[in-house]
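Here the complex is missing one protein chain, while the rest keep their positions.
Showing chain A:
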Amino acid sequence: MIGIIDYGMGNLFSVSKALERLNVPYFISDKSEKLMNANGLILPGVGSFRDAMLRLNESGLSELIKRFAETNKPLLGICLGMQLLFEESEENGFTRGLGLLSGQVVRFSGKSNDGINYKVPHMGWNKLTYKRSSSILNKISESHVYFVHSYYVKTDDKDILIASSDYHIEVPAVVGNQNILGMQFHPEKSSKLGMQLFKNFVDLVEERMKLS
């Protein structure tokens, strides 16, 4: 069973509808004990990093997510949910994140290296470029996904970069290591490709269940 973490800042509806379309059983919860028993967790998120961390810390869900990550069961952060997996963000002043992946969340400058002004947020469909192989990319070609964000992840850890998109800089789009995964774009809004990404995540969850 897949658990969707409800901390009051998620696009819960569209994420849960995506799982329904795939006929995947799921539950939505804000209870640590219940979420801990899930075979895989999804951390959605829309809004500000600071508010989100505040809610996660106050509700004890930060601890739950960290404990869950240690179990080797798959965890998927989406959009803000992906950013929360990193060490810190400069959004509204410095805020510490969950620290499961190494890197910082910083704002798009709005000016490219060659001096061209560009629009922030990065909003719309952009193409994925694969950086390394990963089962999360099974059965999909390098195509477009839907982004909406003003902040992006800056990381020196090249091993976690699975796919990126070009928006005046290289934007980490899919990140992850063994069991912790993040998508900066919205797979639940990325048409067929997005649905395949969910399916791949679900497959990964099922595979880990068999191993354990």
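Worth a mention:
We take it that a residue touches a chain if its C-beta (ideal position, glycine included) is under 8 Å from a C-beta of that chain, and two chains touch if they have at least 3 such contacts; residues count from 1.
Here, contacts and distances are computed from a predicted model.
Taking the options "Imidazole glycerol phosphate synthase subunit HisF", "Phenylalanine--tRNA ligase alpha subunit", "Stage V sporulation protein AD" or "Branched-chain amino acid ABC transporter permease" in turn, only "Imidazole glycerol phosphate synthase subunit HisF" matches the UniProt protein name of the chain that is not displayed.
Summary of contacts with the chain left out: across A:Lys154, A:Lys189 or A:Arg208, the touching residue is A:Lys189.
Across the entire complex, the residue among A:Ser48, A:Thr71 or A:Asn177 in touch with the chain not shown is A:Ser48. Contact residues of chain A toward the unshown chain are 13-14, 17-18, 20-21, 46-48, 110, 117, 119-127, 143-144, 146-150, 166-167, 186, 188-192, 194-195.
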